[in-house]
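Before we start, here is the structure in question, set down as structure tokens.
Every protein chain except one is present and positioned as in the full complex.
Right after this comes chain A.
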Amino acid sequence: MNAEEVCSRMRIDAHQHYWEIARGDYGWITPELPVLYRDFMPVDLAPLLQTHGFEGSIIVQAAPTVEETEFILSIAEQSPSVLGVVGWLDLFDPDHRRIYEKFRQHPKFKGFRIMIQDMPDAYRILEPGFVEALRRYAEDSVPVDLLLVSGQMDAVLKLLQQVPDLRGVIDHIGKPPIRDKEMEPWKQFMAEFARYPQMYCKLSGMVTEGDHNQWRKEDFLPYIRTVADLFGPQRVMFGSDWPVCLLAADYSEVMDILAGSLPEAWGEYERGRLFGENAKAFYKL
């Protein structure tokens, strides 16, 4: 896919990050990850968005702090290419609603993400306080990104059973063990998630779940096809996960992998949904 194929629909990269290392709250970005251990700002992404015909992107939080969400909101203020911001919210914090209301003052704040991935015990999301908090946001139809790893899918399914109306999106297709080429039980859980009509899935973050140095395009195909089949063209979103993807692949490679692995029946309409229209609908842009 390249600039020539741009059509009249809105093209959006639904998942990327910006960061400034010196801010100091990105626990996971360490000098041991030299590719990522530098600042990444809109000026770095702009040429890539342009090359691939994207009008803009959704910035997703990269650190579990209110300050980092405020930081990316401030970037959004100055950057027309930022179409929306997904912030961080800790639903265990009794103050979460107040923080959410404050974020919401910002016109580009579109939703928040819960970082289940880093919870030592994912089943804590089933604590009554957490479930109740999430229900409130579901009633208000607030878009919620869910960051999890495939080992936590059972807990997430039990959460969805209790909050069936969640307007949610599974980030990075739930981080299946692509490098081990394992499909189960990931596939079964994804099928369960897809049964909830309000649930979306981001076709993002896959290259970093493959073998960083020796992935082959075909490694991703069964995962992409599974998600495409389960969620259909109306509930999938492309996200580059740039710059995290750089650990394994550059922006163009990420685009190639996805565009080359979609179901053959997916034409311009379906691709339009995947590469922008669904993000526009989900995040209410």
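The rule is simple: a residue touches a chain if its C-beta (ideal position, glycine included) is under 8 Å from a C-beta of that chain, and two chains touch if they have at least 3 such contacts; residues count from 1.
Definition applied: contacts and distances are computed from a predicted model.
Asker: Leaving aside the chains on screen, match the unshown one to its UniProt name from "Putative ABC transport system ATP-binding protein", "Predicted oxidoreductase", "Chemotaxis protein CheA" or "Phenylacetate-CoA oxygenase subunit PaaJ".
Answerer: "Predicted oxidoreductase"
Asker: Hey, which of A:Ile75, A:Ile99, A:Val149 or A:Leu285 is the one touching the hidden chain?
Answerer: A:Val149
Asker: Residues of chain A in contact with the chain that isn't shown?
Answerer: Answer for chain A: residues 17, 27-28, 30, 32, 60-62, 64, 115, 117-118, 120-121, 123-124, 126, 147, 149, 155, 158, 175, 180, 185, 205, 208, 241, 244, 247 touch the chain left out.
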